[in-house]
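Only one protein chain is missing from this complex, and each of the others stays in its spot.
Coming up: chain A.
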Amino acid sequence: MRRLTWFNVTSLSLGFAFLYLPMLILITYSFNSSKLVTVWAGFSTKWYGELLQNEAFLDAAWVTVQVAVVSSSIATVLGTMAALVLVRAGRFPGRTLFSGMVYAPLVMPEVITGLSLLLLFIGIGLDRGIFTIILAHTTFSMCFVSVVVSSRLVTFDDSLEEAALDLGCSSFQAFRLVTLPIIAPAVISGWLLAFTLSLDDLVIASFTAGPSSTTLPIKIWSAVRLGVSPEINALSTIMIAIVAVGVITASLITKRASLRQQADERAAVHA
């Protein structure tokens, strides 16, 4: 074991400070009883109570969840299909164009994506609302799903699918019964990624949202412009908690699965 030198201690504290200090301050002040954000006046949970009374925030949260669930699900289906085509189909006319288009949103500035989608929706006369946000989020998050799934497919042993065909499956059955269950972890993490991206997207949602469909990030952003309120701090703390629980659970599950796999493989060697 290496000892903790002063250099290591410094880099560690600097790292933690940059990463967590802002969040720590935010969480602390969400329990502040004063309405003034920068003045500490004692511990209180009243802002959490008020948050639950705030219809506007609750509506925005509901819209956000709907958008995130629907768009990430559609993006997962489309992204997985795109990954399958790009990894499996070999060369076909227009392949370069297709892969370029799939991955374009990865590098495109969000403002541009948002603007071009806005122009499209206006052009085809689509009223902006929850539906257009879903479409927009599907567009930009499917490329992330496609990246995650195709990196798994590259290491997928094609003979598994051939074996399924050989044993009497149609191509679709082979995909459903063999390929999909095996790549499921990648598909699920693709979905989670798309879900998170949709949850915290502000730029694209601002371009494509209508008056009746405000998402939580838009709501927070506009509220903050009028001054940071302790309510916002409370809301953000809840979001941090949800994300933290999600991340910790996911990593625990993966860790346990890999430990069990290792144990099984050891057992098999000695069997």
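Basically, contacts are C-beta pairs under 8 Å (C-beta built on N, C-alpha and C of every residue); 3 or more make two chains touch, one makes a residue touch a chain; residues count from 1.
As a working rule, contacts and distances are computed from a predicted model.
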Undisplayed chain, where the name is taken from the UniProt record, one of "Glutamyl-tRNA(Gln) amidotransferase subunit A", "Spermidine/putrescine import ATP-binding protein PotA", "DNA ligase (ATP)" or "Phosphoribosylformylglycinamidine synthase subunit PurQ": "Spermidine/putrescine import ATP-binding protein PotA"
Sole residue of A:Gly15, A:Gly49, A:Pro181 or A:Gly246 that reaches the chain not shown, by the stated touch rule: A:Pro181
Given A:Ser33, A:Ser151, A:Gln173 or A:Thr254, the one touching the chain that is not displayed: A:Gln173
Residues belonging to chain A that touch the chain removed from view: 157, 159-160, 162-170, 173, 177-178, 181-182, 261, 264-265, 267-269, 271
